[in-house]
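First the structure, which I've put down as structure tokens, then a few questions once you've had a look.
Excluded from the complex is one protein chain; the other protein chains are retained at their positions.
Letters A and B mark the chains as written, and numbering starts fresh at 1 in each.
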């Protein structure tokens, strides 16, 4: 059991406290800077904490949007949902919205017209919905006629889908070959 | 170390997870109701968790406002403060806060009542949040009955939104100018 004791040495305690007060994912580099400790050592502690949580706690660490975030253990989903379902990461998108989101994720920055070319249907309302979810944002205008707005996914997008960066999405090639992800 | 293992039995894990997701103090009776377990047993687990935290973690349980709340360990106060000052300041806002910020940006100086008239909902909490971000500030009082506080955006607001002056806030035409069919 000594390993779990080690997991919570002074440094690990600090790392844990920092993660706790941050409601958003924290980069290990930021912790490293804040505590003046090598990033590798911080990452070691992060792993230790995660391990310790696994064997003793109702908590876990998730690695998301390029950072680390404290969360409740996956197996306690039902308990938490029942306790207070307003805390869950509730996000339900229509098929049209998911499709549009996928296009933006892969093709960003992209204009509405370009999205519509791919989808074959008008997409202004879907874009409005997606903007209102915080999953995408307007990121400037494209140069040229009409200078249309460009859309991009946000940090919220990475968090909502539990990935660290866009590079974790399968490539278009992989999708093509894979064929059936369902 | 076996006591710490006991501290985190299945029930304790659930109690811990519930405390974690609650941003406010939770009454042991509420946990007892939620989990269908006697309140005394819940309190036993709360004490176990507290004990376990004491010896291993950067966290603690505090008994406040008639309920229990997870918090960072008292001795880590400085670490957290320092972290918050330099990194913990991710500027992301809820839609309600963004709405309020938008109103202040375009209509400043403005009172809370005027903001609420436009939004159609109470906005006191949102204003508090915004004040704490430094994006808005109180800028005097309006003359007249009650002399309510007036709110304004700050220099920090301009910097955050990448504009030099308020005159650069997009007009309706600029916003709509989306090329094709808008």
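Following the convention adopted for this analysis, contacts are C-beta pairs under 8 Å (C-beta built on N, C-alpha and C of every residue); 3 or more make two chains touch, one makes a residue touch a chain.
In this section, contacts and distances are computed from a predicted model.
Not every chain of the complex appears here, and the one that does not is recorded in UniProt as "Segregation and condensation protein A", selected from "Segregation and condensation protein A", "Branched-chain amino acid ABC transporter permease", "3-oxoacid CoA-transferase subunit B" or "Molybdopterin synthase sulfur carrier subunit".
Of the listed residues B:11, B:131 or B:160, the one in contact with the hidden chain in the full complex is B:160. From the options A:28, A:48 or A:72, the residue with contact to the chain not on display is A:72.
In the complete complex, the hidden chain is touched by one of B:10, B:38 or B:117, namely B:117.
Residues of chain A in touch with the missing chain: 20, 23, 60, 62, 64, 69-74, 77, 80, 86-99, 101-103, 105-106, 118-123, 125-126, 128-129, 131-135, 137-138, 149, 154-156, 159-163, 169-170, 172, 175-176, 178-182. Taking the whole complex into account, chain B touches the unshown chain at residues 17, 20-21, 23, 91-99, 101-103, 105-106, 116-121, 125, 129, 133, 135, 160-163, 169-170, 172, 174-175.
We take it that only the chains that are shown with their structure count from here on.
Chain A and chain B have centres, each the mean of its CA atoms, that are 20 Å apart.
The touching residues of chain A, when paired with chain B in their complex, are 1-2, 4-5, 7-8, 12-18, 20-22, 24, 26, 30-31, 33-35, 52, 56-59, 70, 72-73, 76, 79-80, 82-84, 87, 111-113, 124, 132, 134, 145-149, 155-156.
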